[in-house]
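The full complex has more chains than appear here; those shown keep their coordinates.
Note that the chains are named A and B in the order they appear, and that numbering of residues resets to 1 at the start of each chain.
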């Protein structure tokens, strides 16, 4: 369990490093081919409502999003900074681990103070692959009621 | 030590999951029967002053608080989200571990932006019980000088 736990924490930390650096290839590579990524308001998640702010159903869709981010001109770019709490192991099956991890994302725009952008928890299905641990499913359930302007980058 | 450290981190993460979900039964169950929970301003803690914002002296008092939270009508409910740093091991005795852990709690109210609600550090006495690790004492020493409105939920 201990060795696994360090590997889980490294996966989580690698996600943060990739997404906050805007390294979208590295970001995509942390997911399995048939992965799922969803960004969901807490209220919808708690009530079982299907509406999601972002929803990707495969690594292909992640790559598409990554392409979109790189190729689109943004007039109002920003930095993101994720700080994660320690992952909680919810369940452990052979080859698959479910975890829950609190997060806070801070946003910094040019010449503006850093703000709390989005907080919540990641619900993850992590699988063991020949290349190491990967996200089979990542659901970011966020508390924050208001998303200032639109979300450009994944959380 | 390593195996212990993962167990300590899991206890900390289970606390966050329980309190942020408002699962007060799960929250109480992370403490020993004769536990202590205190929420104390940093200034008072540093000067040895006894005044605490919250103070519970047993699991019975925690259960009472949990009951109060569930049975009281709140006109202004909010979400909490804890993000913890890595626990620092301060001391290690047989069956008992003292740790210090930085925390930030973010609060989200309906239709309002998420704010930094309370930051500080947990000073914990963690004991090994047949059911796993439990908090014998948790003191949340907070930096934040002003608590916007009143605290409804434990930190």
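Things to note:
Assume a contact is a pair of C-beta atoms (placed from the backbone, for glycine too) under 8 Å apart; a residue touches a chain by one contact, two chains touch by 3 or more.
Small disclaimer: the values here were computed from a predicted structure and weren't measured.
Here 2 copies sit in place, and the number of copies making up the whole complex of this structure is 3.
Definition applied: only the chains that are shown with their structure count from here on.
Centre-to-centre separation of chain A and chain B, using mean CA positions: 26 Å. Residues 1-2, 5, 42, 83-89, 100-104, 115-116, 118-121, 143-146, 148 of chain A touch chain B in their complex.
Across the complex, chain A is touched by residues 2-3, 6, 9-10, 12-14, 16-17, 20, 79, 81-86, 104, 106, 108-116 of chain B.
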